[in-house]
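The next block holds one structure in the form of structure tokens; read it before the comments.
The complex appears here minus one protein chain, its other protein chains still in place.
Order of writing sets the chain letters: A and B. Residues in each chain are counted from 1.
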Amino acid sequence: MQAVKRRGWRRALDGGLVLLVPAIVLETLVLFLPLVYVAYRSLYDWQPGSVSTFIGFKNYEHLLADPEFWQVIGNQLFYLLGLPLWVIAPLVVAFALREGVWRPGLFRSIYFLPAVMSPAIVGLVFRTLLATDGPVNAVLETSGLGFLAHPWLTDITYVKPVVIFLVLWASFGTGVLIFSAAFAAVPQNIFEAARLDGARFWSEFWHIAVPSVRGTVFLWAMFQLVCIFLFMFGWIYVLTGGGPGLSSATMDFFIYQQFMRFGFYGTAAAQSIALVGAIVLFPALGYGARALIETCFKRRRT
Amino acid sequence: MTMGVSKWLRKGVSGVALATALFALAACGEEQAASDKLKTGPIPEAKAELTVWSFLPGNYEKGVEAYNAIAADFQKAHPQITVKIIDMPYGTYFDQVRNSVVAQSGPDVITMYGSAQAYSYKNGLYPLQDAIDPALRKEIKYLDENYSADGNLYILPTGSYGYVMLVNRAIFAKAGIDPATALASWDSMLATCKALTEKGIQPMASGWKDGYLFETYLYMITSQMMDKPTLAKWVKGELKLDDKLFTDAVNYIMDMKTAGCFGDDKALGRNMFDDTNVQYATGGAAMLVNGALSRAMQLVKDQPETMAMALPQVPASKHKNLVDAGAEAGWGVTKWTKSPEASAAFVNFIASKESQEKLWAAIGVPSNISGFQAQAQNDMQAAYLALLANPENHTGFAAFPLPVLAVMERNAAPLMGGTMTVQQFMESANSAFAKTN
């Protein structure tokens, strides 16, 4: 038994694992080691270039006692509300475009364009468009829709939903592309069968299309989930600077501010570890939820 | 470190390697507490290059040429040194400096604000109080308020600015109000704001989104409310932000808001420099807060009837006619410089009377050399320089810690928009202040 096991292990090493070694080494060097280092430094009053003192979990205690930290966590949870939109919108469009459109190349270029543009540039464009004196409000006012003009990025009520929509705009093209690829792998005549069975657009979408690509849907949702915690910085930095107040700040932006702007290195390290925790926790909850749903589903059928 | 990793893969014992790696990392991150005293004296004969980072050249149309000319002068005096001035955008400047401090490598000399702001980068900067040429020390202004709370002076301040009100006399004339009497006292200013608003004129160009304008009013008013000993306490960190003085200052700003000085809520979505300048330049407001003389000169081109006046003193002012004024910025020497003597010589050189006079001639920055006299070329320059020459002038700006400023900046719009009370605003700022001590 032992021998067999070892042979399996050796085979894995000779086969796939060997090919993974460069990736593992790189990831370790640029990702895991710095992470471990940050974890280690989060236990210090970290002073790069000077003397750091070990202070145990003080940084974490301060963090947990800081109402600003909890406000930022609250913002993150609010952004999570965008998740269904970020998943369903590209899914619906990919589904609608499934049967082909006029000039598909042009269409793809248009909706994929935001995905290849840097968030900083897109952010700048939208910051200009949505400014109080910006073109969007100007158009609304000159067309007699002045009551719809809002300080989009500087009002506590609007800023988070606006950010959610802008992130939708940016991630939409990639989502459509991924879901289009997923739909392309589904035999087309199950959709035809559904049409013959009397499914209309939405019933076909919910009963046939979504279950057919549910693996991809879940994967995309998890990817977006991680993005909410990991890749919002560019948007927030350019669009709102975390404001008004702290109302649009994300954890990554908050960490940036603590570290780069204020030089609170130790607190920033502790927050980074909290962020890593969130990035592990939320997708884990996602996987847990899926497992739960699937077991319930199976039980119901039998 | 690479050895550690390969060993880990070969043996498959992750624990040992992780410990090794951690140790290696900890070792390379181990701080050598660098000598805390900048070496001065004659510059060694060996060829060396000084890299200087600054956001100042980009502030002026001919700024790059002007600062390069200073560098060329320095090179003439010290042929073994090459000075490379790198003009950096303001928006990312402080992040670049922060990276440099964390990495303990980068430029030899940097532009930096003093006091609490420089203190935030103290792990990368040499104290300069003992490196200043004694002759220069005697004639340079705004030195005391640029000391940090630890008793060190991390920058050598140069140039000067003063926050004044630019007043569009054409608009005042149309409204039938004499600006001289309008800004004669705090109460008359508030009354003027009401009068202008009633005539459909926005009194002051305003934008709260980035929070800078709010801070500027706060500097202008707190400077009025501090006498020299109070300012010294504030700079040393002995006066805390929870002092009544600061809350009173915020309330003065709220009085201006109540009087209608700032116009409607659209100001919540506007920024200080770009948006308010445009507002004033296009005749959208009767007054504008302005710090740099060079910018005032620009605005005169758009609104020729522009005149510079002091913000009236608040009732609690300790002064007669103080303008919130200080050094434009300053120059620091980094702890990792390979040419400490040359760096020390360079910061003294750029702060010298001669260099500053050249900058005045080239780009119109008034110097911070006491007794600075300049031939004013027009009414605006004359008025501005007269306001700057007031010996009462000072500022506590640099002693506001960065996190406090960040909190005030982001809370400015909520405060001015009415979603945050003065009390909440001050509590938030105070908790940031507490974290810095």
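Just so it is clear, a contact is a pair of C-beta atoms (placed from the backbone, for glycine too) under 8 Å apart; a residue touches a chain by one contact, two chains touch by 3 or more.
Throughout what follows, contacts and distances are computed from a predicted model.
*Asks:* I want to check something: the complex is missing a chain, and I'd like its UniProt protein name from "NADH-quinone oxidoreductase subunit N", "Thiocyanate hydrolase subunit gamma", "Sn-glycerol-3-phosphate ABC transporter ATP-binding protein UgpC" or "Permease".
*Replies:* Its record in UniProt gives the absent chain the protein name "Sn-glycerol-3-phosphate ABC transporter ATP-binding protein UgpC".
*Asks:* The chain left out here touches which displayed chains?
*Replies:* When the entire complex is considered, the left-out chain reaches A.
*Asks:* May I ask which residue of A:115, A:149, A:199 or A:279 touches the chain that does not appear here?
*Replies:* Touches the omitted chain: A:199.
*Asks:* So one chain is hidden, and I want to know which residue out of A:113, A:190 or A:280 touches that hidden chain in the complete assembly.
*Replies:* Considering all chains, including the one not shown, the answer is A:190.
*Asks:* Hey, which chain A residues sit against the chain that's not shown?
*Replies:* The missing chain touches chain A at positions 187, 189-190, 192-200, 203, 207-208, 211-212, 214, 301-302.
Note that only the chains that are shown with their structure count from here on.
*Asks:* Roughly how many whole angstrom separate the Cα centroids of chain A and chain B?
*Replies:* So the centre of chain A lies 37 Å away from the centre of chain B.
*Asks:* Which of the residues in chain A end up touching chain B in this complex?
*Replies:* That would be residues 21, 24-25, 28-29, 33, 36-37, 40-41, 47-52, 62, 131-133, 151-156, 241-246, 257, 259-265 of chain A.
*Asks:* Report the residues of chain B in contact with chain A in the complex, numbered from low to high.
*Replies:* On the chain B side, the touching residues are 1-2, 5, 9, 18, 21-22, 25-26, 29, 31, 33-34, 94-95, 98-99, 101-104, 120-124, 209-211, 265-266, 268-270, 275, 335, 402-403, 406, 409-411, 413-414, 417, 419-420, 435.
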